[in-house]
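Missing here is one protein chain; the remaining ones are kept as they sit in the complex.
Right after this comes chain A.
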Amino acid sequence: MSVEIIGITVLWIFLYGYLMVASIDFGAGFYSFYAKVTDKKHSIRVVIDRYLSPVWEVTNVFLVFFFVGLIGFFPDTAYYYGTALLVPGSIALVLLAIRGSFYAFANYGVRENSIYLFLYGVSGLFIPASLSIVLTISEGGFIVEEGGHVHLLFSELFSSTYSWIVVLLSIVSVLFISASFLTYYAQRAEDNDAFQLMRKATLIWSGPTILLSFLVFLTLRTHNLEHFLAMVGEFHFFALSLIFFIGAVWLIYKQRYLGTAFIFVALQYGFAFFGYGYTHLPYILYPKLTIYESITGDEMGISLIIAFISGLILLIPSLFMLFRLFIFNADYTKAQGNK
């Protein structure tokens, strides 16, 4: 395998990791706010306290990792995306900052503050929306280069059906992924109220999730035919994704094997995400930038890969330990507020 393929695969794995852990986090923020508004105070908030607080920083690192790696492997992306994304990128950063500080301030009374809880809940939906704009832009047609200057065509972006559907899909997915995880977690914690609430939420959001996924397909056809045809050519990815989706919803409906159900959701998004990424190749920004022309030198590419592998040797056991201690630890999950 060439350096550029390894590079983009590594990055894509990290982006997928971010997609999953951040979705749980973002969705939980929204459900937490919902619980406050509807006065269902109890359960979801405890879940956030006990599961999300120890891992929020790790969530954040997945994202930082992705874009640092992207620029290390493909420095040209900095030029196009960096210039074009000044505004959406900055907005996403401010929202991320609000959320990040929330975790720190939460333990000291801010959690009960409605304004902050509102910001926390709403930012959880706006961040995926603003980040998904990057995926839309990568399909081409929104960045122009004139006389050495790069511009983002805001009006085109705002009037594009495709871009709105991607945004909606990202929001709905966040709510769906998060709910399916919290269903599992609430059951492990033997919190029946939270379990029923999250189960209902999962089932409610499953419909829009799959509907919007199909719409993304359809609108991509008019926006970027080449990519659409590539996706049709690799249809098995998306068929598998659909099968796992059906499996997950079925298990949650039946209230059985909820851990497996969440793994199915992860696989559903995994197949769709990697299928999407695979068919997007070789373009990083259609049609201006491919992985081949923007690649960093071999020496740097190889040292990045070495750094990456040695990093993984360090990270995987540590992450495993983190998850063992907080997520797959029944005693800890059940224990209520004895911090």
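Convention: contacts are C-beta pairs under 8 Å (C-beta built on N, C-alpha and C of every residue); 3 or more make two chains touch, one makes a residue touch a chain; residues count from 1.
The working rule: contacts and distances are computed from a predicted model.
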(message) Suppose you had to identify the omitted chain by its UniProt name; would it be "Short chain enoyl-CoA hydratase", "Acyl-CoA dehydrogenase", "Electron transfer flavoprotein subunit beta" or "Cytochrome ubiquinol oxidase subunit I"?
(response) "Cytochrome ubiquinol oxidase subunit I"
(message) Can you say which of A:8, A:24, A:63 or A:179 touches the chain missing from this structure?
(response) A:63
(request) Could you please point out the chain A residues that touch the chain left off the display? (result) 53-55, 57-58, 60-61, 63-65, 67-69, 71-73, 75-76, 78-87, 89-91, 93-94, 96-98, 100-101, 103-105, 107-110, 148-152, 296-297, 299-300, 303-304, 307-308, 311, 314-315, 318-319, 321-322, 325-326, 339
